[in-house]
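Take this structure first; my questions come after.
Every protein chain except one is present and positioned as in the full complex.
Right after this comes subunit A.
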Amino acid sequence: MNIQAVRSKAPGLMRLFGVICMLFGLLGAGALSAQVDTFEFETTEQQQRFRKLSDELRCPMCQNTNLTGSSGGVAEDLRREIHRMIMDGMTDQEIEQFMFERYGDFIFYRPRLRQETLLLWFGPLAFLAIGGFVAFSISRRARKIDEDEKALDSAQQEKLQDLLNSKG
């Protein structure tokens, strides 16, 4: 088999791979909504709150997914608790406080602004400020050097004038 043959075959394989990925994606999406929809609500507002909370709370066990997307045991339990608390008429703040008291800042994808999370919130800004300051001072110094070099001292000015005069 020469290289040409491999090349001509590749697009077909790629397409097949793409179709398989899409199929799995659809399956995944189906499973995801099924997880959410196993709970019954009285109003769509309650359902939306449930969805929003389980989207914004992080699964403590499988650390890179939210409660909605996780099939872990504890995520399942926490979704059930959120459902119970919504049906009991608790507010979003109360539910978030419930989670915070048990699992700490970690449970939030958007951690609360507290003394312990200051660095998390403003660390990137501080680094940006430091970087900006360094970049600014480097460019300012470069410009100053540039100007210094452009300016001629009196001896050079005189020489320049001589040259111009002799030619003229």
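A few points about this structure:
Throughout what follows, contacts are C-beta pairs under 8 Å (C-beta built on N, C-alpha and C of every residue); 3 or more make two chains touch, one makes a residue touch a chain; residues count from 1.
What we mean here is this: contacts and distances are computed from a predicted model.
With the options "DsbE family thiol:disulfide interchange protein", "Putative ABC transport system ATP-binding protein", "histidine kinase" or "B(O/a)3-type cytochrome-c oxidase subunit 1" in hand, the undepicted chain maps to the protein name "DsbE family thiol:disulfide interchange protein" (source: UniProt). Here one chain is not drawn; of A:E40, A:D88 or A:E101, the residue touching it is A:E101. In the full complex, subunit A touches the omitted chain through residues 60-61, 63, 72-74, 77-78, 80-81, 100-104, 106.
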